[in-house]
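For this depiction, one protein chain was excluded, whereas all remaining protein chains were kept in their positions.
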Amino acid sequence: MNSIIIVQMAVSGAMMGLVYALIAYGFQLTFSTSKSINFGQGELVMLSAFFSLTLLNWGVPYWLMVPGGLLFGVILGLAVERAGVRLALEQKSEGWILLTIIIGLLGFSAAENIWGRDDRPFPTPISSDALHFFGISITPLEISVAVGVFAVMGLIELFKRKTLLGKAFEAVSADRDAAELMGISATRTVMLSYGLSGMVAAMAGILVSPITTVGPTMASALILKAFSVAVVAGLESGFGVVIVGIFLGALESLTSFYLGSGWREAPGLILLILALAVRPNGIFGKASIRKV
Amino acid sequence: MLVVENLHAGYGTSKVLTGASLKVAKGKVVALIGANGAGKTTTMRAISGMLKPDQGRVLLDGKPVQGQDASRIARLGLAHAPEGRKVFGPLSTEDNLLLGAYSRLPLFFGFRAKSLQDLERVYELFPLLKERRMQTSGTLSGGEQQMLAIGRALMANPKIMLLDEPSMGLAPVIVQEVFKTIRRLKAAGLTLLLVEQFAKSALEVADYAYVMERGRIVAEGEPAELQKDERVLAAYLG
Partner (left out) sequence: MLKRLLLIRGAEIVAFTLLATIPLVVSNSYVLGLLTLLAIYGILLIGLDVTVGYLGQVNLAHAAFLGLGAYGAGLSVSLLGFGMLSALAVSMLIGLVLGGLLAFPALRLEGPQFALATLSFMALSATVLNEWESLTFGAQGLTVSRPALFAHAVNAQGFYWLCLIFLALVWMAMRNLLSSQWGRAFEALRDSPIATDAMGIGTYRHKVIGFALGSALGSLAGGLYAFNFQYLQPLSFTYELMVILLLGVVLGGRKSLWGAFFGASLVALLPNLLSNRLLFEIISAVGLLAALFAGIRGLIKKTTRPFQAIAPIIALGMLVVGGILVKNTEDWRKGIFALMLFSVVVGLPEGLMGFAARFLTRLFRIDPPALPPAAALDTVLPAKVQDIGPLLQLEGLKRYFGGVKAVDGVSITVQAGQIHGLIGPNGSGKSTAVNVISGLYAPTTGKMMLHGKALPMGLFNVARAGVSRTFQNLQLFSELSAMDNVMVALKGVYRTPLPLVLLGLAKGEEKRAQADALALLELVGLRPHARISAKDLTYGDQRFLEIARALARKPELLILDEPAAGLALPDVNKLVEIIRRIHQRGITIILIEHHMDVVSELCDVVTVLDGGKVIAEGSAEEVKRDPKVIEAYLGTTNETAAMTVVK
């Protein structure tokens, strides 16, 4: 009996873990082109979720709301790049860390005042009646999260591998100068990566909202774990974030079962600090070469 | 085709170029030789936009391009195969080549079909690359990477190609191979600006040459005349 509970906890934890993986994947997208990430990514998740909820309240059907929400995420991602990242990258400074934190804070404040501080339910046509497999119950809602995560990541990976624009994207991450010599504008590629990263954040918001409800603080715990996943897995491997995400999701679900739900954040954070101590470039990351 | 006038450029406080001027006519191979640290590579970088010149003009087909982004200049038909080759290590050989034609191909689909002819042309020139087409380019040997860098630049169908130190770090046999390729490209009518530390080999293939010293051109002329010049001798062993 006990073992079934453990497996059950692990499985539902793993589903949440996929959401962390998706957000972490958003970090990888921008890191690969510009060695920068949006520290306010959690606010992007939250704002897109609120916006999608508003679309639903306006009577937009669910399946039309999804592209609308994603588009909103793209716009936010582009705005962050323009206001917070581009100048710092041009000056080769790390000012973007501070600036993206600040822009996130501004977004948070705006959400608080536009949509209020309360958590709201997010309606979805997907059922949350449990299905049973081998004594383990999974809801279609949880399955939809998994499907959504893999669909988005799969599409983006396909884009990177199969289209020329996607290859250009990889060229910029491999060697920015050489890519410029091929006629690939690095600035535009960085823009594109922030747009995609915003879209990924919006997708995460839409997927997770029916489970967590929508509120200004909905993403603050989520984002910390996504950071952990990104750092533990390394900021290069898409495969790595999925593995680490699933592992972390399961781990924290078990932690909260045994130690109480307040401690659920702890394993991710400890894992992160430990991983940094052992493998600073992440488990799936490559060691970098210092140049003179 | 390419005119460079009074170019000044450098990195931070170190001013490497102090007024370099040169010309490359259509269909000619022009060599730029000089000792290490004379500013040859910096000249190339300043022309292709990898480095923003402090002063001076770069005219491509009569239009000023100095100070523009490298990607803009590349789209105008200038292909630069940089020093150290700089292939996209994680990508396959063929992807590297396809990216060489980036500015001429559709961005999403059908780019492979459209580039088949150009790919074949490059593979004909470098059969070895065809064998290695699916291999990650970072694992190629130095010589293979150099061929890939040249092939990648050719894929753009450039009006002019800048080729920077193609022999760098290569074994003598491979260097011979590289110069054979350059001769074939010359025969095919490619306009080429070549920077080379092996002055002798460079002079053999070039139609015209410039000698650089401490950031400016100190001598120029047909290779036959230049070989008699003392300053050229200085350029050999630095």
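When the chains are written out, they are named A and B in that same order, and each has its own residue count from 1.
Keep in mind that, in the parts below, contacts are C-beta pairs under 8 Å (C-beta built on N, C-alpha and C of every residue); 3 or more make two chains touch, one makes a residue touch a chain.
Everything numeric here is computed off the predicted structure, so don't read it as measured data.
Touch, as defined at the top, links the missing chain to these shown chains in the whole complex: A, B. Within the whole complex, the absent chain has one touching residue among B:Gly12, B:Gly62, B:Pro127 or B:Gly189, and that is B:Gly12.
One of B:Ala20, B:Ala153, B:Leu170 or B:Ile217 touches the chain omitted from the figure, and that residue is B:Leu170.
Which of B:Lys26, B:Lys52, B:Arg184 or B:Lys200 touches the hidden chain is settled by the complete complex: it is B:Lys200.
Mapped onto chain A, contacts with the missing chain fall at residues 31, 35-37, 39, 83, 86-87, 90, 94-95, 97-99, 101-103, 105-106, 108-110, 112-113, 220, 224, 227-228, 230-231, 260, 262-263, 265-266, 268-270, 272-274, 276-277, 280, 289-290, 292.
Think of the hidden chain as still there; on chain B it touches residues 12-16, 35-37, 84, 89, 138-142, 144-145, 165, 167-173, 175-176, 179, 196-202, 204, 214, 227, 233, 236-238.
FYI, only the chains that are shown with their structure count from here on.
With centres defined as mean CA coordinates, chain B is found 42 Å away from chain A. In the complex of the two chains, the chain B residues touching chain A come out as 48-50, 69-72, 74-75, 79-80, 82, 86-91, 95, 98-100, 102-103, 105-109, 111, 152, 156. Taken together, the chain A residues at the contact with chain B in this complex read 163-165, 167-168, 170-171, 173-175, 177-187.
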